[in-house]
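Encoded as structure tokens, here's the structure I'll be asking about.
Just one protein chain is left out here, and the rest sit where they should.
Coming up: subunit A.
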Amino acid sequence: MSQRKRSRGSGLTQGDDEDFSVVPTQSPSQVQRNLESRSQEEINRKVTELVQFLLVKDQKKIPIKRVDILKKVIREYKDVYSEIVNRAGRTLQQVFGLQMVEIDTKHHIYILTSTLPRVEGENLKQDIQTAKLGLLIVILSFIFMKGNSAKDSAVWEFLRRLRVHPGEKHEVFGDVKKLVMEEFVRQKYLEITPIPLTDPPEFNFQWGPRAAKETSKKDILSFVAKMQKKEPSFWISQYNEAKANT
């Protein structure tokens, strides 16, 4: 079976003048006509490429931009973009139990989330990733309990009590400051915004869009409750907020 060699993932190809930020809006009959001009095999190949592309990006927790999808995968098949994306979505669901979720509707950025019912104690990846997620959950909890937003000084003070210091190299996390302020932000788990008119600059910590999609206030509150050996309802406003959120 012959397969076209898949193009390199990174970097622009020569003479790439097309504007990949815009997807042409088409009527369904137009899409149908475009579809008919391409062979099934060609479309299937593009669907497969897109599925692989999405999976690879998501394994690294890198949010996927529509611009990149168009530029690196869809390319000259722009006219059947919606068909390819829909089919890729169906494949992701059917085979992997994953779905594409748009976390930024303005810039069209996506992540993949699991559609399978979530279970407590599920081991996704038992290594450094688990440890990092543990740290992340602790930070998310702190932010939620503080009313959905916390100042960086408060977060670091809290972590200091857990013997995690931004200045020191941590034996598990390494450069913690980089992990928290760069990696978690890039992965859309945290949103860290500078507070204006502060000198030295201070930052505001909030949940990022991925955190909101991959966990819930209810789960985080349960976690806190378990840690403190209390009932979730002990924290009245957070409990109500968590309940309203589901």
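In this section, a residue touches a chain if its C-beta (ideal position, glycine included) is under 8 Å from a C-beta of that chain, and two chains touch if they have at least 3 such contacts; residues count from 1.
Everything below uses one rule, namely that contacts and distances are computed from a predicted model.
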item: Protein that the absent chain corresponds to, by UniProt name, given "CIAO1 protein", "Non-structural maintenance of chromosomes element 1 homolog", "Phosphatidylcholine:ceramide cholinephosphotransferase 2-like protein" or "UBC core domain-containing protein"; value: "Non-structural maintenance of chromosomes element 1 homolog"
item: Option touching the unshown chain, where A:V56, A:A131 or A:M227 are the choices; value: A:V56
item: Residue, one of A:I69, A:I84, A:L98 or A:L135, that touches the chain absent here; value: A:L98
item: Selected from A:S114, A:N204 or A:S222 as touching the chain missing from the view; value: A:S114
item: Residues from subunit A at the interface with the omitted partner, ascending; value: 3, 5-6, 8-11, 44, 48, 51-53, 55-57, 59-60, 72, 91, 94-98, 114, 116-117, 119, 122-126, 128-129
